[in-house]
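Note that this complex is displayed minus one protein chain, with the remaining chains in position.
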Amino acid sequence: MRFAAKAMTAAVVLLIAGAAIGAPFVPPAPPAPPAPAAAVTPAPRAILKMALDAPRLIDYEGTKIITALRNGRMETVTVAESHKRPNLLRLEYLSPEDVAGRVIVDDGTTARHYEPALNMLFEDHSIQDAGAAAGLTLLTRNYDIVLLGTDEVIGRQAYVLSLTPHGTGVQRQLWVDRLTGTVLRSEDRDASRGLVLTTYFSRISFSLNLPEAYFRFRPPAGTRVVSLQTVAGGTQNPAQLQQQVGFPVLVPPALPEGYTFRGGAVSRFGSLVSAYLRYSDGGNIISFFEAPAGSIGWPTIGVPVRVQAQPGRFIDLGYFRVLIWEQRGLRITAVGTAPSETLMLVAGQLIAGREQALVTDVSRRTEADPATVRRLRSEGLTFPEIAKTFAISHALGTSIDTTVRFVHGSLSVTDLATQLGMRPDALRAAVRRAVDTASMTPALPASAPSGQPAGLSTP
Amino acid sequence: MNHHRAGRLLSAYVDSELTAAETRAVQAHLLDCAACRDAYENLRAARDLLAGLPPAEPEGEFWAAIRGPVMRRATAAASAGWAGRLRAQLWPAPRAQWASVARLPWPGIAGRRPGLVLAGVLIALALSALPLVRGTVDRLHATEIGVDLYVHDHAMQMGTAPLVDRAYVGLVAGDAELVLAGNTPRPVGDSVR
Partner (left out) sequence: MSETAAALALMAPPEAVKAPAYTAEELARYDGIVQRYARHVYNIAYRMTGNEADARDLSQEAFLRVYRALRRVEPGAPLESWLYRIVSNLYIDLLRRRPKARVESLDAPIDTPRGELTREFPDVAANPEAVFEREHIDGAIQQALGVLSPDLRMVVVLSDIEGFAYEEIAAILRVPLGTVKSRLHRARQVLQVRLRPYVAARRRGWQV
C-alpha cells in the first residue's frame, strides 16, 4: 500500500518534472535591435499591459486573415472585425464559403451568433475576456514574456512579444501596435506540430466613431433562436459542483507545471448535465468535463486508445486535443492544448484512483493535517499544489487560505510581499527555496516507465 | 427517404459513413420513425459494447516466439551451433523490455473514418426548434453530442485567457454550434464516393 502510494507520488513528481522540462521550444533569435530613432523601449510586461488595456481605450475596424487547422487542413478564413470601446465586438466572416455570412455580435455579456444558411441565431455568453487583470498574475508567473524587437505590420510599427509557457501549451507571438496596443498580428505554435494559428490584419482603421447600432444584430423574420448558454458562472469548486450535480466530481491529482484551478460550473445541454472544471496557467487552458457514463455516446472521430487498460478515445483537433475515458460510472473528457502524452498521464492518474493513499502520503510528507489536505482537494488543488502550499505556508508563516490564494494566482507576489513587509524579490527567493526543499525526490520504482507514459506513444 | 431504405443505411449512419445528403435524409427519417430510432439505439449500443472490449492479452512466451519465429523450426532441424548464433542475433536485448510494450495508437490520428471533419461530424438532431418531439430529441441528442458540446464549451472558455484571438474563438465555437444544431459540415473527401 505504501509502496503503491509512493509509486503514485513518484509518478506525480515525474509528471511535473517531465512537464516542466517539456518539449524543448527554442524561441526564435531576436531580430536586429530597434532603429536608433526609437525611444526607450518599454519592458515586455508593460507592452503586455498595453495590449490588455487597448480594448477599453480604442475603437477599430479592420479585415483580419486567420490561418488555422479546420476541417482537417490549414484553412484561410477572412473576417471583418470591429470593436468599440469598452467591449462591443462585431465579427463578420467573409470567406471561405461555408462560413461566409456568419455574424457574431458581442456586447460583453452576451454573444449572438447568426448563421445565414440555417437562418438560426445562437445566443451564448460573451466570448470576450471579462477579467483580464486576474489572469495576468498567472500569465507573468508561468510564461517567459520576451520582447523580440520591433517589426512593421501594414505600415505600422509594432512590438514583437513572445509568450512561452514554462510548462506545456501553445506558445504565442504577438505584434502589438506601438501607438494603440492593438494586436495587429499573432502566431501560435504548438511544441510538437509547429504553427497552429496565425492571424493578422490586412487593413485596419482606428479612431472611428462607430455607431453602437452597428454592434446590434436584428435577425430576419423566421429566424430560429437557440439559447446555448451551457456553462453558466464558473466560480464553483469541485465540492460545490458535486452537491449540485449529484454524482462524484473527480479532481485531477496532478497537472503540468503552472496549471491551477480557475473555477468550475455546471454544464447543461438538454438533459445532459456535466460538471466542468477549468484549469489554466494564465495563457492556456485544460478543461475537464465529467458526466455519468452512459449519458453520452462515444464519438466516432478520433482514435481508440487505452488509458490504464480502459478503453478511451483521443481526438486531435489541431489547436487543442481531446481525451475521453470512463472510470467507475463516470465519463471524463479532457480538452486542452497540452500534448497527448500529458493528457494520457493525467487521465492515468485519475483512473488509478489513489486519492486516499495520496492524501495520506502528502499529509505525511508536508506534516499537514489530512482533513486540510482533503479540503484543499475538494477546492480543486492538485497534490503538487497542496504540497507547495504547505511548504510556503510553513516557510513564510502565512495562513493556508492566504497561501492558497497566492498559489492560485489570486494574490500576486507584489501584493503578498506588501502584506508581509518584504521586498518582492526576497519573497520570490523565499518561495523558491521553500518549494525546492519540499520537492519530493522518491526513488523511482522499477516499473515506472522512464519518460514513456503507458498507453500512448508516438510511433 | 422511405423507411426501408433508411433501415438499410442505419448501420453506416452509426459509423458516419454516409454522404452528407444521405445523412440528412436519415436524420429526417429518424425524427419521424420511432421504430428506426429504436433500431438505431440498438446498433449504437451493440457497437459500443464491442468497442469497449479490452484488447486480448497474449502470455509472455508469445513475445519470445514472435521475436524468434524462426527458432521453433530452426531448433528442430538445425544444429545447436547455428541455432545458438541465430538466438544471439535475434535476442540482442533482455526479454524484460517486451513485457511492457505499450499499445500504440494508429497512425493518421485525424479522421479515422472517411468524410470526418475535425469540427465534428457527430450526427445530432435538430434542437428545441422541434417542440413536438422535444423529449425524445433531447435524449437522443444528448447521447450524440458529447464531444462537440465540450469542444464548444472549451472554446468559449478560451476567451477567459488574455489575448486569445476573438475571431478564432468565434470560428471554433461557431463551427461547434452548427454541429450541435444538427448541421453536418461538408465532409473531406466526399468526392471519393
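So that you can tell them apart, the chains are marked A and B in the order they are listed, and the count of residues begins at 1 in each.
By definition in this document, contacts are C-beta pairs under 8 Å (C-beta built on N, C-alpha and C of every residue); 3 or more make two chains touch, one makes a residue touch a chain.
All of these numbers come straight from a predicted model, not from anything done at the bench.
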For the chain not depicted, the shown chains it touches: A, B
Where the unshown chain meets chain A, residue by residue: 292-295, 303-304, 326, 329, 459
On chain B, residues whose C-beta touches the chain left out of the figure: 8, 10-12, 15, 17, 41-43, 45-56, 58-59, 62-63, 65-67, 69-70, 72-74, 77-78, 82, 86, 89-90, 92, 101, 103-104, 106-107, 112-114, 192
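Assume only the chains that are shown with their structure count from here on.
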Chain A and chain B, separation of their C-alpha mean positions in angstrom: 26
Residue numbers on chain B that touch chain A, as the complex places them: 14-16, 44, 48, 51-55, 100, 102-107, 109-113, 116-122, 127-129, 137-139, 141-147, 149-154, 156-175, 177-178, 180-181, 183, 185-186, 188
Residue ranges of chain A touching chain B (in the complex, touch as defined): 48, 51-52, 64, 66, 68-73, 77, 79, 81, 89, 91, 93, 98-99, 102, 104, 106, 111, 113, 115, 117-118, 120, 122, 124-132, 135-136, 139, 163, 172, 174, 183, 186, 197, 199, 224, 226, 228, 230-231, 234, 262, 267, 269-272, 274, 276, 278, 280, 282-285, 287, 289, 291, 295-306, 309-311, 314-320, 322, 324, 331, 333, 335-336, 447, 449, 452, 454-459
